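Only one protein chain is missing from this complex, and each of the others stays in its spot.
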Amino acid sequence: MKKKMTFERKRTVTGACFLLPSAILCLIFVIVPLVDIFRYSVYEWNGVGSNMKFVGLANFLRLPSTEGFWEMAKATVIYVVGVTILVIVIAFLLALVLDLKGKGRINRNFLRAMWFVPCLLSGAIVGILWRIMYNYNNGLINTLIGYLNLPKVNWLETYGVTMGAVIVASVWCQIGMCTIIFLAGLQSIPEDLLEVARIDGASYFQQLRKIVIPMMASSITINVITTTIAAFKAYELPYLVSNGLPGYSTRLLTQRIYFYGFRSMDYGTASALSVVLIIIITLISLLQLVVLKRREDIY
Amino acid sequence: MRKMRKMLALLLCAGMILGGISACGSKETPTQAPAEGESKTEESKEEPAAGGEEHENVTLEVCIVQPDWSDEWDDMEKKFEDEYPWIDVVSVGVQENQGEFLTTRAAANDLPAITQINNNQNVWALCEEGKILDASGFSVAANVPDSYKDAYTHDGVFMGITQGAAFTVLFLNMDILKQAGWEAPPTNFDELIKCCEDIEANTDVAAITVAANKTTNCWMVWEGILANVYGDELGFGVYDEQIKDGTFDFAKNPKATEMLAAISSHMMTGTSSMTEDDVTAAFADGAVAMAIAGNWTAANICDAIGEAAGDPAAAAAVLVPFNEAGKDPWISVSPEDAFACTVQEDPNVAEAAKVFYEWVFQPENFKIIQNARGTVPVLTNMTDEHIVLPDAVADIVPAMNAAQYVMMSFNLLTSEFYDSSCTALKDVYSGNLKAEDAVASMAEALKGSHLN
Partner (left out) sequence: MKGKRIRILAGEILFLLLTIICWIPIYYFVIGAFKERRDIVKYPLKISPDLFTVENFTYVWKKMDFLKTLGNTAFITVMALVIVIICSALAGFAIARIKRRIFMVYYSLLVALMVVPFIGCVISLVVLSNRMNLYNSLWGCVLIQAAWNMPFAVFLYTGFMGGLPKELEEAAYIDGCSTVQVFARIFLPLQAPVTATCCIRCGIGMWNDYLVSNSLLNSARTPTLMVGIQQFFGAYVSEYGYAFAGIILASLPILVMFVFLQKYFIKGLVAGAVKG
C-alpha cells in the first residue's frame, strides 16, 4: 500500500513537471495580457501615455449607448450564426460525399486535397481576394453573371447582400478544415456496423440518422465549438471584404475593438469591449459544450 | 519512434538552417541598432561623409503613409544614401494601419525616427507625451507658411512640415463629356447635375464617383457643399469656429441637404467602397466620366484618363463646382500628412534624422516625391522650375489660390464623429440612406464630439 502511494505520488510529480513548460508559456504570454485587459477596462487611458484615470465601470456603461453598438452586435450574431451553420452543414455533406468509395468515382484523396487548399490561405488574403471578386464594375463574379445575361449585383453596398457576401468568403476558407475532421470521424466508424444495418434493410438516410450522426457526435462538438469561437474572433477577413459597410451592417465587434484601441485612442473602452466579447464567447461555448455533450451521452 | 524522431530532427534542422539564413540576413545590415538608446553601433566604418566629418553608421527608420508613390520614394532614398553613405534609410509603408502602427511602436518605445503623421487623435496623444520633436528648430521650417504651421501645431509643438495643401478637385474625362454633348467642364452646381444627367442619358458610362473609402474624400465632398452654401452667409473663418465649438447646425439650410441628395443620386455604383486606386482604375477602364478626388491623386488619375481616352489632353480638372451660378466656388482645404521627427534617445539617430529632415525638404530633393503625386506644395522656396504638375492640374492652381476656403473640420473633431458621419455619408452615396436622415444624424453626433 505504501509503495503504491509513493509510486502514484511520483507520477503526480512527473506529471506536474510535464505540465510546467506549457503552463509557464501560457501564464506569461496569454494570462498576463488577459489580466491586463480586465485591468485596463476600468481605466480611462489612451494606450500611449502614462495618465491612467480610474473610472470604475464607466467604460462598460457607455458601450450600449455608443453609436452603432447594437447594429454591430446584431451583425456579429448574424455572422457567427451564419458562418457556423453553413460551415458545419456544408462540411458534413462534403465529408459524406468524399467518404463514398466504389467503382466509377473520382479519386477521393485528390478531391479532398482540392477542398482543403483554401484553408491554407490567410484571412487577409482571402479577404482581399473576395473583395476584388465582388467589385461591382470589374469583379469576377459580376463578369460571370454578365456572361449569363443576368443583372449585376451590388455585392458590397446592399444591406443584407453584403453580409451574405462576407459570410460566403468566410465559409469558403473554412469548410476544408471541418470537412477533414468530419472525414476522420466517418472513417473511425466500424464498417461492420454499417454492414449489419444494410443487411437489416436500413436506407441510407436511416443509417445516417441512427448510426453515422451519433457516432460522429464528438467531431460535431469539436467543429461547432471551434468554428463558433473562430467566427467570434474573426477580424481581418470580414473587414477587408466589406470594410464594415453598408452602414454598420457588416461591422463586427472585433473591428470596433480595433477602432477604439487604435483610431479613437480609447484603450479603456477597447478593453471593456474585449471583456464583454470574452464573456459572451465563453458563455456560448460552454452552452454549446453542455448541449452537445448531453447529446453525445444520449447516444 | 523512428518516424517521430525523423520528423522532429527534420523540423529542428530546418529551423537551424533558417535561423542561420536569417542571422546572415541581419548581418547584411550591420547597424540594426535597437532604437531604445543603448544601441551599440557596430565597428564604425570610418567613411568620409558629406562635410568631411567622420560619422558612425546609423540606420534611420522612416515611416511613410501613402505608398502610391513608394517607387519614387525609393529613388529619393537612394539619392540620399549616395550623398550620406553613413546613413542607411529603411522605410516602411503603413497606409491605413497608421494608428495601430504608431500606438504599438510608442508602447515599445520604438517610434521610427521620422514618420508621416496626420492631424488626428493618435498623433496628438503622442505629442502630449512629448514623443514628437518640435520641428520649428529646423531651418527648413522657415519655408512653411504660417497657416500651415498653425494647423500642425498641437500643445505648442510644431509637429511637422506638411507635404502640401489638400483640396478636392473635379477630374473629368473630356472624351466622355464630349460624347454627352459637353465641350467644357460644368461651372456651377446646376450644370454639374445637368452634365451628370446627360452622361447617363447619352453614354453607358457612370457619371461621377468619389473614393469614399478614404474618410478624407468622403467628408470633403460634403464639406465642399457646406462651404459653398454657408461660406458667403457666415463669412470667412466662422464655419471653422462653429464646428470647433460644436454650435454648427448641419441642417440649418436645407439647400445643402438637397445638393447632397442630388449629387449622390448620380454616383457610380460601388462608390461608397471605392478606394483611391479603385477610382484611378475606373478612369483607366473608361467606366466613369468624372470624379471628385483629392488633388494629391492628380498624377495617377490624369494618366489613367489619358490611357482610357488614348489622348492625355482628355484629362481635365476644375475646382469642384458646388457653387451657385454667378458665384465663385468655395473649397475645403486641409494640410496633407506631414513629416514629423520623433524624440530619439540615441544622439546618432537623432543627428541622422536631422540631416535627413533638412535634406528632404530641399526643393531639388522634395520635388521627386512631390511631382510623383502632382500635388501643390506649400513650401515657399519651391518654384516653378521644381514643380512639374500634370497639365490639367497646373491650370487650376491659380484658381485654387484665389478661391475662398474653409479649413477641413475633421482635424477638430473626434474619431468617433468622423467614423459615424462617414458611415452615414457612405450610405447616402450608395443610395441606402436619405440625405436628410444622414444630415440629422451628423447634427446629433456633432454635439459633444468637439475636442477641447
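Going in written order, the chains are labelled A and B, and every chain counts its residues from 1.
One rule holds for everything that comes next: contacts are C-beta pairs under 8 Å (C-beta built on N, C-alpha and C of every residue); 3 or more make two chains touch, one makes a residue touch a chain.
Keep in mind that this is a model prediction, so the values were computed, not measured.
Enquirer: Tell me which residue among B:E276, B:E336 or B:D427 touches the hidden chain in the full complex.
Expert: Touching the chain that is not displayed is residue B:E276.
Enquirer: Specify the residue from the set A:I180, A:V212, A:L245 or A:L292 that touches the hidden chain.
Expert: A:I180
Enquirer: I need the residue numbers on chain B that touch the omitted chain, in ascending order.
Expert: That gives, for chain B, the contact residues 1-4, 7-8, 11-12, 14-15, 18-19, 21-22, 25, 29, 32, 34, 59, 61, 63, 66-68, 70, 90-97, 100-101, 103-105, 107-110, 112, 275-278, 280-281, 284-285.
Enquirer: Which residues does chain A use to touch the chain missing from this display?
Expert: Against the missing chain, chain A presents residues 10-12, 14-16, 18-19, 21-23, 25-26, 28-34, 36-37, 40, 47, 97, 102-106, 111-125, 128-133, 138, 140, 143, 172, 177, 180-181, 183-185, 187-188, 216, 218-219, 222, 226, 229, 232-233, 235-236, 240, 254, 257-258, 261, 267, 270-271, 273-274, 277-278, 281-282, 285.
Rule of thumb we're sticking to: only the chains that are shown with their structure count from here on.
Enquirer: With chain centres defined as C-alpha means, what is the inter-centre distance between chain A and chain B in Å?
Expert: The separation of the two C-alpha centroids amounts to 36 Å.
Enquirer: In the complex, go through chain B and note every residue touching chain A.
Expert: 99-100, 103, 106-107, 121-122, 125-126, 128-129, 131, 206, 213, 268-270, 272-273, 278, 281-282, 285, 287, 414-416, 419-420, 423, 426-427, 430-433, 445
Enquirer: Going by the contact rule set out above, which residues of chain A touch chain B in the complex?
Expert: Those residues of chain A that touch chain B are 46-50, 66-68, 135-138, 152, 154, 156-159, 242-248, 258-259, 261-265.
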